[in-house]
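Below you'll find the structure, written out as structure tokens, and then a few comments.
Removed from the display is one protein chain of the complex; every other protein chain stays in position.
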């Protein structure tokens, strides 16, 4: 199985962080194909950036979808997920979606934590978008500045552990989800210190991809996720334009 | 007052259709400044196209936001609305949002109609995004093909009237909203033939812009809609890149 | 445009407070026609008082609806709104409804503040009645007594500002709504000191009236807000009895 | 136990219809004290009429609350219920509320039927007001005119039976509630012909009153249903004015 | 009337506690028939124990349903309620259900308290199961260990009173429900010290049984609560096996 790991951020180090985490749980026959956004932002952290980053996800998929059996949108918040799912023939899964669905099988309500409060509204809207509000115990975040996005996991590990510990008690959450690409792999480091299951979003997405590939559910030819009819466009990146115009075979 | 009417579609004729409708209800001192998407799709009709079109809306606003006191995202489904609202200092209003909120003051539940069933899932998700599900009696659409997007209003007027009439009875809807840029101005033609109030989305958006401009509510400097901190980017259209980087003054 | 500003309270000074606020944002051609309840309570502050005050609103409209192009129910909580909307041919808008809908265009969730906790349950039930629970970050109120209803705005301005400031941070609210007729005009005084947009309910209602008048949506002749069939009555105030009996032309 | 049966309609014959139904299920020691609205409408059937009728309910309670251990608001839709519950020291129960709560103990979802579609929106808003939307399978009503309000039960019995039978199958409802004072007692006539339990609203209210009287829960002195502080008024019916002003002992 | 009071716990002293409370409010002609679980747990306090205890409730009913006109499932959380309601011809009511429905007639939202936080998730899921989430102000519980289950009411009375008092203020709850068989009768001891109505679950269930018996709603022969078709089984307790197989007459 070949799984595309699409990082909508342009930071190659974040891709690596996620790839390492992903490979730790991938099944023996699974190959993770990492792709870093060729343009966009070092790290998406607002609705506007997600709007643009989500459009770039579609370009990335247009370029690479033939190389994978499934694809992961590897930014918490799942930018571009719905459009990608509609447009391409392979399963496309978001890392926040995958983490939340896995968490649903481990407890009543999950808690999402982030290293910065900037992400809260976007994450909360992501929970609502997936219709999982009743299964979410909240989104909690650290206040205050941080150094570099690629080092923040080390920098804040202790504070995140404290935040998680107190918020779990306060909210009765049954599962913890560390949100955001920069926290990829954190679950493995902290799970032994926490009293509830911890789900790594990238790892969850890999396993969900493997699951969907094995289930062979097929692509819709009707309903709301069938591929849209061919549509011309002007001024778009050529790959996505060709795919939307059904010019790419 | 200067109101930017941003058409995320590239079809200039649709812009004109909306401008004409808009000007009929604009207050004496209001100037409508129409802007047609410089790139993108002739007519957005899927989630993927809305993802891309929404990103283009941000570029259009980056180029023109200084010229307006408020802006309208003039595609039903409100592509890019949340990001736009977050990013710019002027009020930004979507035409579907404006129509639904106006309809809330006219009855218990509103009905949205479209000339093509292709739009249904996107419109339904738009209703949910605004948290107005309990006020919506449904989204109904004509089945079958249509000729040109700019002529569909004339072509389907009679069928839309029939659809609206029967759906109003069936759903007990109190208000009708003809959805989609190609139906701009239809409300004025059919309202006399229908037994419930009819709201034109573009017109509603103009009046809501005038309202917000007059209310001078101010731009958030905290909360989830404050302007995000400056962020570098790579490979984006220069105007939006500059605005997001706070390089545009 | 002539807009009836119906104060369901009998306190003329509150009417004046709202009229002054209303006129500051009314469009050039708009005339505000203030009408104070001829009977009832100095200030409605319970469900029972709202039940009675709402019935008096209907009497006020029966007497004056021919003089206006639209009407405002000018008590936060919108007493009598649904009945009024059903009964009369002109648009009728509540000040809490108008403020909440305007706030929906300015952020994700709004916060309502009051000068007294007595109003909380009524306000909360008003939010639910409008189906806007998912857009409301809460209703917060000052504890403790206050002097006169017409002076409470000055008396409590500082405390309300503190309450708003801390509650905005705590709830992540994006918009502030100062609730209640006695706080009319407060928004203009405090908005510069607050980090999120502030909406004045009376002003919002004026602009929403202007919007609906311009949109000319028409009065329903079917659905749940058509005018009810003629009905006799006994022992009611003559004007409303005549209107309900269709005896008033 | 003395239970006030307050008919907010002025039609004495409807009061008698409900009293007969009520007495069939009242416990041996229970006395039903019927009171017909001294002013108002022969039969409330719109939101506006409910607004006024609900205010009259408060007057009726101000006059009679000392004579009862509990009171029933005997119009489906529960006009004035919240205000009455707040204002008086005895339990006050609405017939629609009582029927719905009883139905909750008999099945998953209940179906409400009415002899006229005019009542549908008001009944639906009543279900929402009580937060029981997820337990309601719908409100169904006969179309078409009817003769006299006091004879409609006989006139439409067969049609109501047909409506109920088909709607139960269609909606999977587990319980049937015949809504509206004119249908009081119908349950006893039709229950043998229907495949699900049928609840008579007036009877349910009597039993719920007996239950609350026996439970002696006490009147709130804090919270949202404590008695409001004394309030002066002008131009109201003397009894309710005195009670609201705390002038009635 | 004969009401079966089925204690799904094996602790006879808890049955007695509930019987005493029940008899204080039972009507003159009502006989309470207490039945203690012949097998199972001294006190159900987890989802797993409720799963098993609920199955035992069905066995208890199979053995005794002919002796009662209605039955009470006398454990807060209502184990086995849905199955019992489906399976037997008499009304079956849970004590938490009865308490919550009674509380709905006394205020906007009720608060449930427990002597141990172990019960919280089960109680919360019970509120959701009944679709009453919007009427519940929360479930609060004491932390810390307790002595014997039959003495915990005395042991913790003072702490429960403190918990209730502060939580009522904090949540604006209008009604208090002391949850759990071990707190049966507590309402009568503490209601005079609390500022809102207090509902005893066992007492509420008795009164609701009396109500349903008097209403004679009948047993469904269609819909989701009709008696299931005869079904063979293997290895089950003989009484329930016979009833499910329709072998018991």
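Annotations
Note that the chains take the letters A, B, C, D and E in the order they are written out, and that residue 1 is the start of every chain.
Everything below uses one rule, namely that a residue touches a chain if its C-beta (ideal position, glycine included) is under 8 Å from a C-beta of that chain, and two chains touch if they have at least 3 such contacts.
Since this is a predicted model, take the numbers as computed values, not measurements.
Although one chain is omitted from the display, it touches the following shown chains in the full assembly: A, B, D, E.
Looking at E:34, E:54, E:107 or E:201, the residue that reaches the missing chain in the full complex is E:54.
For the options A:5, A:57, A:113 or A:198, the residue in contact with the chain missing from this view is A:198. Although one chain is not drawn, the whole complex shows that of E:84, E:198 or E:214 it is E:84 that touches it. Considering the complete assembly, chain B touches the hidden chain via residues 120-121, 125. Residues 108, 172 of chain D touch the missing chain (whole complex, contact as defined above). Contact residues of chain A toward the unshown chain are 25, 27-29, 85, 91, 93, 97-98, 101-102, 104-108, 130-132, 134-135, 168-169, 172-175, 191-192, 194-200, 203-204, 207-208, 210-212, 214-226.
What we mean here is this: only the chains that are shown with their structure count from here on.
Of all residue numbers that take part in the contact between chain B and chain C, over half occur on both sides, making this a same-residue interface. In terms of the distance between Cα centroids, chain E is separated most widely from B. Least-squares overlay of CA atoms from chain A onto chain B yields a rotation of 180° to the nearest 5. Spacing of chain B relative to chain E, judged by their CA centroids, is 52 angstrom. A separation of 29 Å divides the Cα centre of chain C from that of chain D.
One simple way to say how far apart two chains are is to compare their mean CA positions; for chain B and chain D this gives 44 Å.
Counting only residues that touch two or more partner chains, chain D has 120-121, 125, 224. Remark: the chains found to touch one another pair up as A-B, A-C, A-E, B-C, B-D, C-D, C-E, D-E.
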